[in-house]
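Only a portion of the chains appears, each positioned as in the full assembly.
So that you can tell them apart, the chains are marked A and B in the order they are listed, and the count of residues begins at 1 in each.
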Amino acid sequence: MVCQYGEQLEKLVKEAEPYAAEGKVADYIPALAKADQGILAVSIFDGKETCFSAGHSTEMFTLQSISKVLTLALALMDHGEEVVFDKVGMEPTGDPYNSIAKLESLVAKPLNPMINAGALAVSHLIKGESTEERLERLLQLIRKMSARPSVTYNREVAQSEFNTADLNRSLAFFMKQHRIIDENVDQLLDFYTKQCAIEVDCDDLARIGFVLANGGKNEEGEEIIPFEIARLVKTFMVTCGMYNSSGEFAIRVGIPAKSGVSGGIVGAVPNSIGIGIYGPALDEKGNSVAGMKLLEALSSYYHLSIF
Amino acid sequence: MVCQYGEQLEKLVKEAEPYAAEGKVADYIPALAKADQGILAVSIFDGKETCFSAGHSTEMFTLQSISKVLTLALALMDHGEEVVFDKVGMEPTGDPYNSIAKLESLVAKPLNPMINAGALAVSHLIKGESTEERLERLLQLIRKMSARPSVTYNREVAQSEFNTADLNRSLAFFMKQHRIIDENVDQLLDFYTKQCAIEVDCDDLARIGFVLANGGKNEEGEEIIPFEIARLVKTFMVTCGMYNSSGEFAIRVGIPAKSGVSGGIVGAVPNSIGIGIYGPALDEKGNSVAGMKLLEALSSYYHLSIF
């Protein structure tokens, strides 16, 4: 439906692109720092064809926090809601994604699975005998969703993230003290940083978004994620998917979406399309500046808000 | 559409009713304390007919925090988004509705219009020469939405609320110190407590919810609230409409809704129906226990979740 408007898509990208100049590429690890600040790319998948912008839509980037929604889906498939939400809450928070203060005042249970503490608690739940097995299980889910069997993670990025993950170690040890997690912290961090380093392009993200949009099924009707879990994941994308801009994003855009500090955003318009965006210049809260603008324009032009 | 299932509605109410026993009627003022803990009533309006449960659906109750969404709509109609969101944020918060701590750490701007501080800041913006005029303007909006010209407020409840509003006074003076508001605090509290004391029944709430669900128009297609404002209000209902259970409610129910400590809940299923519920027994976060259960059952049975 959207894809017939290929020309319109190009036009919206061109209008949003200049906002990249207001952002700043993440620079806490070299692999992210070398991204091209000016890029803005988009793919849209409607179950039949993929519509994409010219230029950079096949550029690879890492999932970073986008992985949180996929790990959450897998943890729910592994254990069900009761076990997962015994470890992590369901409430949005006005605090930054890496905050530890709330953990303390709330007796250590992270407020939701989209903040780092919550994502670590969720990753802890992923089944598997070894980090390799857990990672392979997550990769298989992502390969099915993206329909690209070669999806894997970037070793260099994973290593860099592992080396600079002291704040996440702090969160993990805090939760270990309070019995939210009980595995070796460096082992958990190894798994967590590898998840974050899984590489995709905009087409992959659009297809991943489509599966969530389509009630967990791919375009051929194959169930990849149970309907209820796909719905639950989309709900978290609305209430806490865009860090502590989620409330404003719900108002301005109204599309279930999840961003990462690589500049990627996955969007899932229920019963309609999946959207993959890449724009590495970030605002101060960690969301792609031009990517947010583009989503706002897409939502407005094609009336995609769920509200 | 739903209304043909009158029998089914009655059945769902019967199943949810026993949960009232787990809750507790608000007792900080006498008028609320004397509510009948066991009541659960519902009305649904689909633009053509109103479907309601037998028994208590014409029982009157006060809006309390439900008024926050209506005052927000009026403030946006009075001033536009820019002015309103200069005074109040758009982000959900994991804190209780009456928290003052976040005001302090965020340089005094309330996080969103659904917490008390934010609602006070929004009320402050309502135009009118006097409290009477401001209240009359709000009542006119509500009368149009509910299609009941006799809607007014309960003087006894308003007076009781005014007498016990010290925490709201504290919030208001805090914001006055930080120049979020600049009117006389007792005048603002007078207006605010009268809003909260506006009386409706389930039918009224169902019609109010329908206008929001229907893009701001009533069943005859008359625009009562501009489309964009109706959308924005529904978004806040999802991200912060059910106090600090909003995240869980979005997951379990997925209907834009707003609750009040009287036990009322208004629901607005986009492009579909308005729902009015009354069940005065509250959980510890201030939401109607049986009302939440009923909404979950309705959402599940009729597939009403927006996600």
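Please note the rule applied: a contact is a pair of C-beta atoms (placed from the backbone, for glycine too) under 8 Å apart; a residue touches a chain by one contact, two chains touch by 3 or more.
Computed from a predicted structure; not experimentally measured.
Of the identical chains making up the complex in this file, 2 are positioned in the shown model, whereas the full set numbers 4.
Going forward, only the chains that are shown with their structure count from here on.
Taking each chain's centre as the average of its CA atoms, chain A and chain B sit 32 Å apart.
Across the complex, chain B is touched by residues 89-95, 102, 106, 111-112, 231-232, 234-236, 238-240, 244-248, 250-251, 254, 256, 270, 305-307 of chain A.
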